[in-house]
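Shown here is a partial selection of chains from the complex, left in place.
Naming follows writing order (A and B), and every chain is counted from residue 1.
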Amino acid sequence: MGTYVLVHGAWHSGRELEPVAALIEVAGHQVYTPTIKGNAPGDPKTTGLAESIESIVDYLGREDLTEVVLVGHSYGGMIITGVADRIPGRLRRLVYWNAFVPDDGESVVDMTPPEYAALFGAIAAERGDGCVVLPFPIWRDAFMNDADLDTAERAYRLLNPHPLKTLTDKISLSTNPALMTVAKSYINCTEDISLPHHYPWHPRLSRKLGLFRLVQVSGGHELCFSDPSRLARAIMDAGRD
Amino acid sequence: MGTYVLVHGAWHSGRELEPVAALIEVAGHQVYTPTIKGNAPGDPKTTGLAESIESIVDYLGREDLTEVVLVGHSYGGMIITGVADRIPGRLRRLVYWNAFVPDDGESVVDMTPPEYAALFGAIAAERGDGCVVLPFPIWRDAFMNDADLDTAERAYRLLNPHPLKTLTDKISLSTNPALMTVAKSYINCTEDISLPHHYPWHPRLSRKLGLFRLVQVSGGHELCFSDPSRLARAIMDAGRD
């Protein structure tokens, strides 16, 4: 069976993906849920994008993983793209799950509506520690729109402040995703409005992959909390040969 | 539990929403289904938008309702926006269900394809009573596309001629929806082609809400007839805290 590495998004760590990992393991696969540098307890909040990517490159090397189905959620799309550029030989397929797809020289904030860049900057400036957190009203209605209030609140308490620098640093790639020869999939949760639907994840960002397999399921941006079982099924549909 | 007020669309009255209301009541909520002025038997068909809004403002006052989840369908989006501008203190959340979202100075026909304005004008001119009715072929294929012919015919017989003036009058608002501080949701039925998908309800109109919660379900514009149970579930998902 396959080897899956699930790379979380901003404000998350690998811990929050463990229930999804468990469901994929039950189906016979090996699953890993590393935490990106910058999101583990004690990590410097000055961490930038290159170091974050490097931490997952190192992880795959340290665990000596090959034929990896590398899954990235949201900001994790930056990470898996950088990893694919660095060590393509370890990968079987890239799976973007409502994830950013950068070309060389792009940052996360380059792909979000301008209001987001302004909001992130203002929050980080007010905190003064280089980190961004999401205001709860945005989290509840734009990220957890498919869940009840209790689930939204419990998930919110699990989040960690996210280093702003990883969102503003521009990625350095030798090959843009469309020209990468590894197989690619995009999972689009159809009610994901963390990016507004007039400025959407799919097809605005997914199209940058060139040829890719689309898997769509209902749900918001945080399907890992609102329906881990549906997410596990989508990841396996996206990741199979 | 919550207090829901369901505001119908053009050609409808509160009666047609009673089956949906009953399903929401079974879940423990209080539900009201007023008829907007202009759509009740005997109402003058010269009724305009301001009077129609006023009739629902009055209804909420007369019933002394507070913490209201105010739901508007289609043309009902004009009404709930106007009510929210007048008496925000009575509201807990606005829920637009494939509904118009006007900014100050906009009418329904300002938000529809130009062909619709022309069609409505021609029908009203031919009738000579200031009212519009929908031709059955449009109703059957563009409004009831998710239902069988018998359901489409039965629902058609329940409709009442709609005062054209409510669709051409421009709304007067002191605050546009994006700046209203009340919580907001948008229910989008994914097969609703009463507005064509190249000129859609969502996100073209929903985005005018600023931050809002999206709930999507399959179905056409008239889910109250084609699947009241699915609609009731969507309204409760949209209306919960």
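The rule is simple: a residue touches a chain if its C-beta (ideal position, glycine included) is under 8 Å from a C-beta of that chain, and two chains touch if they have at least 3 such contacts.
The model shown is predicted, which means the values in this text are computed figures rather than measured ones.
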Full complex stoichiometry, one sequence, with 2 displayed, works out to 3
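Simple rule for what comes next: only the chains that are shown with their structure count from here on.
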Here the gap between chain A and chain B, centre to centre from mean Cα coordinates and rounded to Å, is 37
Given the complex, residues on chain A that touch chain B span 137-138, 140-142, 145-146, 148-149, 190-191, 193, 196-198, 218, 220
The residues of chain B that touch chain A in their complex are 183, 185, 190, 202-204, 206-207, 211-216, 237, 240-241
